[in-house]
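Apart from one protein chain that is not included, each protein chain of the complex appears where it belongs.
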Amino acid sequence: MAAKKKPAAKKSPVKKAAAPKAKTAVAKAKKAPARKVKGPSDKVLKEMHLKMVRIRRFEESAGKMMEDGKIPGALHLYVGQEAVAAGVMQHLSNQDWITSTHRGHGHLVAKGGEFKPMFAELFGRATGYCKGKGGSMHISSMDLGMLGANGIVGGGPPIAMGAAFSNKFRKNKNVSVAFFGDGASNEGSVHEAANMAALYKLPCIFVCENNGYGEYTSQARHQAIVDVADRAAGYGMPGVICDGMDVMAVYEAAGEAIERARNGGGPTLLECKTYRYYDHVGVRGMGLNYRTDEEIEAWKKKDAIEGFEKRLMQLGVMTQKQIEAVHTTVAKDVEEAIEYANESPYPGPETLLENVYNEKGA
Amino acid sequence: MAAKKKPAAKKSPVKKAAAPKAKTAVAKAKKAPARKVKGPSDKVLKEMHLKMVRIRRFEESAGKMMEDGKIPGALHLYVGQEAVAAGVMQHLSNQDWITSTHRGHGHLVAKGGEFKPMFAELFGRATGYCKGKGGSMHISSMDLGMLGANGIVGGGPPIAMGAAFSNKFRKNKNVSVAFFGDGASNEGSVHEAANMAALYKLPCIFVCENNGYGEYTSQARHQAIVDVADRAAGYGMPGVICDGMDVMAVYEAAGEAIERARNGGGPTLLECKTYRYYDHVGVRGMGLNYRTDEEIEAWKKKDAIEGFEKRLMQLGVMTQKQIEAVHTTVAKDVEEAIEYANESPYPGPETLLENVYNEKGA
Amino acid sequence: MSEAAKPQARELPYVMAINEGIREVLREQQDAFIAGEDVAVAGSVYGYCTGLLDEFGPDRVVDTPISEKGIMGLGVGASATGCRPIIDLMFMDFIGECMDEVANQMAKMRFMFGGKATLPVTVLTMGGAGGSLAAQHSQSLEAWLAHLPGMKVCMPSDAYDAKGMIISACRDDNPVFVVLNKASLAMTMEVPEGPYEVPLGEACVRRQGTNLTIVAFGRMVHEAMAAADKLKDLGIDAEVIDARSVQPFDTATVVNSIKKTHRALVIHEAVKFGGIGGEITAQIQEEAFDYLDAPVMRVAAPFSPVPFSPALEQVYIPNAESIIAKVKETLEL
Partner (left out) sequence: MSEAAKPQARELPYVMAINEGIREVLREQQDAFIAGEDVAVAGSVYGYCTGLLDEFGPDRVVDTPISEKGIMGLGVGASATGCRPIIDLMFMDFIGECMDEVANQMAKMRFMFGGKATLPVTVLTMGGAGGSLAAQHSQSLEAWLAHLPGMKVCMPSDAYDAKGMIISACRDDNPVFVVLNKASLAMTMEVPEGPYEVPLGEACVRRQGTNLTIVAFGRMVHEAMAAADKLKDLGIDAEVIDARSVQPFDTATVVNSIKKTHRALVIHEAVKFGGIGGEITAQIQEEAFDYLDAPVMRVAAPFSPVPFSPALEQVYIPNAESIIAKVKETLEL
């Protein structure tokens, strides 16, 4: 089911797809069967599926590696939210920029990130995307147009806005996408970036992944609104809501916003209602006091990958076997990458003072 | 003419009075004649008139004193916006808190500020409200519930929100009011304060004095919206617009918002469309390149004091003579205060390191 | 209660000493509350607010949105109007999000108002590296705060001081930052029950010595103590001073020590350049120049952001070994 959205004129009320609300997920989980009307090509569908499976496998394995003591520091897993990254990134090339969050692996995988330098980075090795200096919270790839995960909640949007300014300045057709959470929407940085993007009509898409929580604080306890997209009108940009568990809904909503941005139509605030399966940080999921196990189970029933795979089969795009083959290949990729990371050297102490400044040869 | 306003439910579109927009001031300047339906008492009307005259006289004289070299530093005059301070402050007691802006004299005068310590402060004398340490941009009176002018644009709202938290915490019926400009509305601090006030249902009123400019940048060049009140829905609070040149409109709109706040109904964003007559800083008004002299003249036709005085006479509340007497008295007060300030001593160098910390006797 | 009259003590980790400090304050001060991200339902991400919500309820233990400017503004506004807020800033690194509220409002309001406002607000925050939390979750930025007239800044090195300094900070009528250290959370020691104060602005001689004075604060005190132990084996008898507060800084205690030892080493976790060690060094040589047999040396982090990889972080953070190496240099061994 595709999202309803609206390239709204200023102040037009936000329009919503029949997206499940975090708190009423069970009630609204019933969905119409998938149709394929002037929708994405089979190729696109397969690519999005692959992206989602790659994210899921990467994250599940990263979680294990953390438990095995292979990954130090804080690990924020993206599991549950795969449809958002996959659906948005499907529209982007390496020339388009994104800024990510502390929960950034999924975005990088969807943007084309390779497992080897990703695991190597998480393991703190010299072969990582950031030579081991950044880790999970700063993983990035300039070559892929990925301006970094960010340890600062709300850190990304002003940077994405700046990248969009850059694109407009150079008069190219590239866009930038700022991913941020429901919790982050309360940071002043997001407000300032959104206002500036709307003022300058920048090719910048603000994708709010509303997973219902900022750490251990539910949305109802961090803001007095239900839809973050309601804030769009206050900036003079369209606000769109879509089902963030449905990659096709995300694909369609993001496609429209990105298309508009590429054609000089300015920014959009796209809110994707989604959910994270594991704890805020680390792998523990169930049995915690800030959300119920029932809520988790209810969301898992709408799992982005499972649901999509059923649909792909219904639509005749992929067979069960082909789907299994994807999982097998991805699992092998993950295994190889972990081995690679494991065998990679740690950065030598002499590298510590490198890359602080950009001087000749530094 | 009283403002139309709406203690809006969440997401209800903002309702507007027939307030003049900055850019269409001339076209919309025609107003219905004043009526007095269950309106404010004569006493209230007279008090508001007195407040406005006091502000105007204070500011005009401060401008002169600055030109005479008596007032050092930056002076941001409130002339033109008197109706906002008078209409809002009419509802407040010394137990209610306000935070002000860089353009803060008007707020302090309306809150009960006395001319002598005000001029003394502006002159940098030891007898000033802040012992000469604060000056125009930090003038304040804790006794009057005035938490200071603020040199930081957007500095006030988080503090007002904190004061409102304090009131709610102590379970009293006092409110706090944050004054801020259209330019300030783009600061992240305002966003964060508004969200928190709505979340906690704090007795906090956000009064946006939209005078169409942040320094030399018109509203159209600093945000892609026309009404700052449009942002209220994004916080889950009512947004109200009123004619900031009409003290009765402000009085009514502010009264409703303040009443709601006192009774546990939470915050309101009240936008007052207004105008400043002089330059952003200092006294120069006309002949500058960022706005036209015609625009200024058009707004002056709707002058808050002149218009109100006509109305007071129409309504039989005051005679021409009584009005003139007010002006005369206020002018005398100003003169005396200037003399007082002029004769007041400068703070001695030994006071420099006092009041940095609150230690026994400091 | 004076520091001398210590009530019943038990072994307590630093994290629970923080908890007790906050708890004592909330018990004794009815105008006090604690507000911050995930302090209530989650009991803080470090766990030091565990049980507070149950004991004091949601009016006094307040979860906030992720809005550091708002949170710090809450502390300013509420403290100026009669409350005694404890504001929790989860990581010291996030201070960039609210530096205006800290520096331009909280620290200056009293002065700007000619002494007519009083802001009894305490900010708890967590600094320090060591857990591979990388460049934005590991910083030691006390130098920024100590440079701010109107602000007090203390950095308790152990559980006893953490509890006592939180209580002192909250009883103080000024804005006080209590900078905690995340790598110390599990360190245990005897901590008295009930309220007690550790005075702000007073250093503490942790170890008497005659050959040189090591000045440290926060977690570095333990590295300094470990270094001193090892130095003993080399025949070097180091005096270790825990500065405890960096603003105000107890220059007298440090200078008196150096008048005895004639040599000094200043240690901190922050990067050396522009760190508070420069200030301490400058003060030492201003006041004890004629007593110094060697330059005051500093051991601090090198001039780079905090690296993620444990391989790099390990060489980044000053430790007993790097202290010993510098001592040898100072003593020209």
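We just call them A, B and C in the order they show up, numbering each chain from 1.
The criterion applied here is as follows: a residue touches a chain if its C-beta (ideal position, glycine included) is under 8 Å from a C-beta of that chain, and two chains touch if they have at least 3 such contacts.
All values reported here derive from a predicted model rather than from experimental measurement.
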* Touch criterion as defined above, residue of A:61, A:81, A:101 or A:140 at the omitted chain -> A:140
* To do: Write down which of C:154, C:203 or C:296 is the residue touching the left-out chain.
  => C:296
* Of A:77, A:161 or A:177, which residue touches the hidden chain? -> A:161
* Determine which one of A:45, A:79, A:196 or A:245 touches the chain that has been left out. => A:196
* Who touches the missing chain here, A:286, A:325 or A:356? -> A:356
* Extract the touching residues of subunit C with respect to the undisplayed chain. => 93-104, 107-108, 111-112, 134-136, 141, 143-144, 146-150, 247, 249, 270-271, 273-283, 285-287, 289, 292, 294-298, 303-305, 307-308
* At which residues does subunit B meet the chain that is not included here? -> 72-74, 124-125, 130, 132-135, 137-138, 150-155, 183-184, 186-189, 214-217, 221-223, 289-290, 346-349, 351-353, 356
* **Chain not shown, touching residues in subunit A** => 97, 99, 128-134, 138, 140-143, 147-148, 150-152, 155, 157-167, 169-170, 176, 188-189, 192-193, 195-196, 199, 354-359, 362
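Here is the rule we go by: only the chains that are shown with their structure count from here on.
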* Most distant chain from subunit A, judged by the mean position of its C-alpha atoms -> B
* Where subunit A and subunit C are represented by their mean Cα positions, the distance between them in whole Å -> 37
* Asked: With chain centres defined as C-alpha means, what is the inter-centre distance between subunit B and subunit C in Å?
  -> 41
* Structure fact -> subunit C residues touching 2+ other chains are 64-65, 67-70
* To do: Identify all positions of subunit A at which a residue touches two or more other chains, and write them in rising order.
  => 186-189, 221-223
